[in-house]
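One chain of protein is taken out of this complex; the other chains stay put.
Think of it as A and B in the order they're written, each chain with its own count starting at 1.
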Amino acid sequence: MDNVIRRRTFGARLGRALLYAVLLLAALFYLLPLAVMLVTSLKPLAEITPGTLLSLPQEPTLGPWTKAWGEACTGMRCEGVGVYFFNSIAIVVPAVLISTIIGALNGYALTKWRFKGSELLFALMLFGCFIPFQVVLLPMAQTLGWLGLSSSRAGLILVHVVFGIAFTTLFFRNFYVAVPTELVSAAKLDGAGFFRIFWRILLPVSAPIIVVSVIWQFTQIWNDFLFGVAFSAHDTQPVTVALNNLVNTSTGAREYNVDMAAAMIAALPTLIVYVLAGKYFVRGLTAGSVKG
Amino acid sequence: MYTFKTSFQKTALVVATAAATSLTFASAHAAEVEVLHWWTSGGEARAANVLKELMEAEGYGWQDFAVAGGGGETAMTVLKSRAMSGNPPSAAQIKGPEIQEWGELGLLGELDEVADAEGWDELLPPTVAEVMRHDGSYVAVPVNVHRVNWLWANPEVLEAAGVEMPTTLDELFTAGEAIREAGYVPLAHGGQAWQDATVFETVLLATGGTEFYQQTMVELDEQALGSEQMIEALETFKRLRELMDDDMPGRDWNIATSMVINGDAGMQLMGDWAKGEFTAAGLTAGEDYLCAAAPGTQDAFTFNIDSLAMFRVEDGEREAQQALARLVLEPTFQEAFNLAKGSIPARPDLDMSEFDQCAQQSMQDFQRTAEEGGLVPSMAHGMAVRADVQGAIFDVVTNYFNSRDMAAEEAARRMVNAAQAAL
């Protein structure tokens, strides 16, 4: 056994080295933009010159970060992106929760309580995933006006829920379809009701798909710009809109370091979520579709 | 003609009455205006802040709704969305023929009371007043007048290349060559559709003259658009590309200006908002940087007027809105705003001594061209034609400018198509 391994050592080693080289090269490609953002955000403005994208800061400073968070000006307001960061949270949290709950119930009803036309209904709902958002801007604006929700936080939450449930329903439906129906049938015979079965049988096994739904919705809604800019008022704008305002505010020497710091701030929540829960995300996403 | 003094007295009187009124009513209903604009850069924001303070001094609230990006494109999307939802802001930064279009939709509120009380008809130059009116009533108030056809230059670079400020297009090309040989970028430019169009309309004005400009860019005369003269203008325009650097596509205009400021580039063809950049960099006009009418357009003035259009709102808000309209033309604001922005005041009766020589020249040229002819609306900045035609012309201009093989004849033909398709 030992001999076999030793004989293959040279070729195997070369192979392994090559393997790692390729993987690391790929890692560099993926890391490059983030690295440039991070390095730049820590540099004083004077150190930012053409062709020095990746050079480390000579005198690292957190100045750009504090400025981006609380001082940078857009228009007449010099309050950075911090305030808007909390606006985003106030929009994202309810929107994610509501769309996930609705998606879970939909997925459950579509798979465990099938009725005539339920598959068709699912297919029709799925189309909502694919509709380009630019298309719905104007009719949505009109609808929000009718509902009396224009330029309000509630309106923005509604928009995100409406266009999020197609995705969450898809996730939960594909997950629940793989959950054995026998338990549910037995419970039905026992006379357990709709919500009780959901609560007792489906929900306890739903953790992976809840993670998927929450991460997906969180990322989508946090990163949204189009709805955020079109349907918010001056005091409910999400952080992506504030970032855009900051970056596109043009006068004098552009403070690239502050721009990059603001971009990092806007990116941090989704970044953290992916780093911490990325594993579960992918695992959950493929739980339904790939069977061993 | 109103003198500065009388109009000032009058304003003071109105301010006093308004202040008294607001004292009485301020506590009852704190009327507010929500202003949608894209004056987000440092200087502009400071200037707009003057307006906010004036409003607050009279007891009105100011809600700032600034949306940056794309020369107001994003802000316009927001405005349309707000208008669709039946909840437009009290005032929005809208300009040119677009004011008419909003007016036709019946969404704008009239300002005739303020206009009568303040005597806008006498105060404003007729060209400006015309843009602000819809159906005979004032619906918008002008903030400033920009001149688009300017040439900016770095004197040190010109000196190093041994050239003078060019006054004709031929001189521009000769000077450009010399500047390149001296090791600088001759013409700083940013390859964005509106910047390409800005340079194009300036070249068109220089080669064809004001009358031809009127025919093509304002009246969209098909014969003129497809004429030899147009082809010549397009060819000259394309030749300018040789004076620009290869990295220009996508560059923001102010980055291009900073190339002139830093001495990387010699000159830039750009409207007078570029002056805001020079001022912000602490430079003095005539010493650290030079300004002149774009080569060959000394007798013309391409104007670009920023204005605030007033939307139809409820009565309480309306009062604040009227106050806003009045304050915009107040000398305090006009002066502060235009000093920061690089433009000239919309009312010609102001004392220009605080302004630098570029602005003073701009004001002189504005009045001269208004009398002698030569005052033309800027196509590139949405003053001449409606947004759809403008967009179609942009497409042709920018595509031709960036294409390696499109002939000027083909571009002229497409220009005719653009005008037709849009009508």
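Some observations on this one:
Definition applied: contacts are C-beta pairs under 8 Å (C-beta built on N, C-alpha and C of every residue); 3 or more make two chains touch, one makes a residue touch a chain.
Methods note: contacts and distances are computed from a predicted model.
Looking at the choices "Phosphocarrier protein HPr", "NADH-quinone oxidoreductase subunit K", "Cytochrome c oxidase subunit I" or "Sugar ABC transporter permease", the name in the UniProt record of the chain not drawn here is "Sugar ABC transporter permease". The chain not shown here is in contact, across the full complex, with A, B. For the options B:46, B:80 or B:368, the residue in contact with the chain missing from this view is B:80. The residue touching the chain not shown here, chosen from B:39, B:60 or B:102, is B:102.
Mapped onto chain B, contacts with the missing chain fall at residues 70, 73, 76-77, 80, 83-84, 98, 101-102, 105, 191-193, 245-250, 386-388, 390-391, 395, 398-404, 414, 421.
Although one chain is not shown, part of chain A still touches it, namely residues 19-20, 22-23, 26-27, 29-34, 36-37, 40, 50-54, 102, 105-106, 109-110, 113, 115, 118-119, 121, 123-140, 143, 162-163, 165-166, 169, 177, 187, 190-197, 200-201, 219, 223-226, 240, 243-244, 247, 256, 259-260, 263, 266-267, 270-271, 273-275, 278-279, 282-283, 285-286, 289-292.
Criterion: only the chains that are shown with their structure count from here on.
Per-chain CA centroids place chain A at a distance of 40 Å from chain B.
Listed in rising order, the residues of chain A touching chain B in the complex are 73-77, 137-138, 141-142, 144-145, 150-151, 229-231, 233-235, 241, 244-254. The part of chain B that touches chain A in the complex is made up of residues 34, 37, 39-45, 48-49, 52, 63-70, 74, 77-78, 80-82, 84-87, 252-255, 258, 276-277, 280-281.
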